[in-house]
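Only one protein chain is missing from this complex, and each of the others stays in its spot.
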Amino acid sequence: MTLVLQGIVSGLLFGGVYSLMAVGLTLIFGVMRVVNFAHGDMMVWGMYLAYVLATRAGVDPYVSFLVCAGALFALGLAVQRGLVDRIVDAPHEMQILLMLGVALVLENVALLAFGPEPTRVRSPLASATLWLGPVFVDVARLVTFLVAVALTTALWAFLFRTDLGRTIRAAADNTYGALVIGTDVRRVYAVAFGVGAACVGAAGALVSPILPFQPPTGLSLSVASFNIVIIGGMGSLLGAFVGGLLVSLAESLGAVFLKPSLKELFSFSLLIVILVFRPAGLFGRRSA
Amino acid sequence: MSLLEARGLSRSFGGLQAVAGLDLTVGRGEMLGLIGPNGAGKTTVFNLLAGFLVPDAGEILLDGRSIVGLAPHAICRLGLARTFQIVRPFRRMTVLENVRVGALARHPRASEALARARDVVAKVGLGPRERVPAGALTLADRKRLELARALATGPALLLLDEVMAGLNPTEIETIIGLVRSIHESGVSILLIEHNMRAVMALSQRIVVLSFGERIAEGAPVDIANHPKVVEAYLGEEYVRAAPA
Partner (left out) sequence: MRWALAGGVVALLALPAVLSSYALTLFILIFFYGFLGQAWNIVGGYAGQLSAGHAAFVGVGGYTATMLSIELGLTPWVGMLVGGALAALLGAIIGYLGFRFGLRGFYFVLLTVAFAEICRVAVSNIDALGGPLGLYITFTGDPRQFQFQDGRVYYYIALALMLVATLTAWAIERRRFGVYLAAIREDEAAAEALGVNAFKYKMLAMVVSSFLTGLGGTFYAFYLFSLQPNTLFGIPLSVEIIIRPIVGGAGTLLGPILGSFILTPLAEVSRLYLGQGGHHGAHLIAYGVLLIAVVLFLPEGAYPRLRRALARRAGETR
């Protein structure tokens, strides 16, 4: 029983990161109807960046996550401006192939640069634990959760309380209308993509002390993101947030009852079930 | 027995009742006009008849046979073809290839279908532009292509959705002539139109829809001055102003 409780707590805490990751993906999709197939691979780059900063500059990932967010923001901006922007009017297959190409490049450059061995970032918080009643909690996980939630809240504030944020939401809601009123839609797209990437940059850094990672991890993270976003509803921020917690919980409980190597099997099967029964998810609207 | 009979047709979307208990018949060889203000539910009726939407209630009989719940491709093969309000050409195919897709419904052999397609293309006046990719056509030609494609499937009943929309007066006159000649060749037609000149010129009978219900039906001349029609299009105040 404690094992189950433990699973629930760990799952919920890890969910903060999943939520942040999913919110980034759903933002990109909601604004430009682009599915970022490279989402997981971008997050892995966030992780490696945190790793480099930790080992070369001695910066703790719980501080460097801001830098990682910034770097990934720049990457997202570059990808959008340089690549995605050019095929806005092209058929959807083209956009899928493009992002697949980006994913391939990101994953394999990481492979070339860092090798295939799994790594983890050392953080002084990583070994500390707390007791919360019958369950123990990694301090690292707790901090990760709190920071992730803080970031998601900040993002929410940005989107709902600032002018630029409102413009982004307007463009997501009705691109044509936004164009008509003079919105610089290309700029909005670039910012949205950048912010979406920044989310996983931060998420990657935050999770680097608690999750061992290697370049192929990108795919499983992408799949997890898609799972969450499809459950929660493509384009729905609230859906992504809630979905992140739910999926993390499900995976965590799954790990309690199943062999670890079957965890991937579980995720992919879940994805198929969701795909077949989805249509709009919990909160989202039908799209694409 | 009429060619098409719809009874008690209803369809709602969320809270909006788009079509409410509609009865509609199209006789063999008839040209029926379907008019009504924007949002009256006309295209929804087409989508219901052609199988793109499933009705919440009601029956649709094509040649005495129920077609409710059949897929669009099955309904097409039973003899009901439709065009789309916003034309949907197969852009990367040529005019001829586009029409061939339709012709294959009746002529499964690719070579026969091509021959039939050629005939239909000539009939609608696109002969000289047979080999032009559909994406490069003008709007008026795309409308003709849409018509030709549907015609190539050899329908008994053709549903035309605002085929005149977006055309200039000269083009409209040409299309009117084309629709008339299609009708004269034996195809029954149900047309949705906003262009009153076209509707009045072509229709033998007109059905008027407003808020998903039939509010009037009759010969063109009777419909033009029908108080309910005036009210639906222009509002109450104009009813009294209409000539008796």
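Lettered A and B in written order, each chain numbered from 1.
Please note the rule applied: contacts are C-beta pairs under 8 Å (C-beta built on N, C-alpha and C of every residue); 3 or more make two chains touch, one makes a residue touch a chain.
Only a predicted model underlies this, so the values are computations on that prediction, with no experimental measurement involved.
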item	value
Chains still shown that are in contact with the chain withheld from the display	A, B
Which residue of A:A50, A:L98 or A:L221 touches the chain not shown here	A:L98
Chain not shown: contacting residue from B:L61, B:V101 or B:I215	B:V101
Identified contact with the non-displayed chain, of B:A40, B:V121, B:L137 or B:A150	B:A150
Those residues of chain B which, in the complete complex, touch the missing chain	50, 52, 71-74, 76-77, 81-82, 84, 88-93, 97, 100-102, 104-105, 108-110, 113, 149-150, 152-153
Touching residues on chain A - with respect to the absent chain	35, 83, 86-87, 90, 92-94, 96-98, 100-109, 111-112, 215, 219, 223, 226, 259, 261-262, 264-265, 268-269, 271-272, 275-277, 288
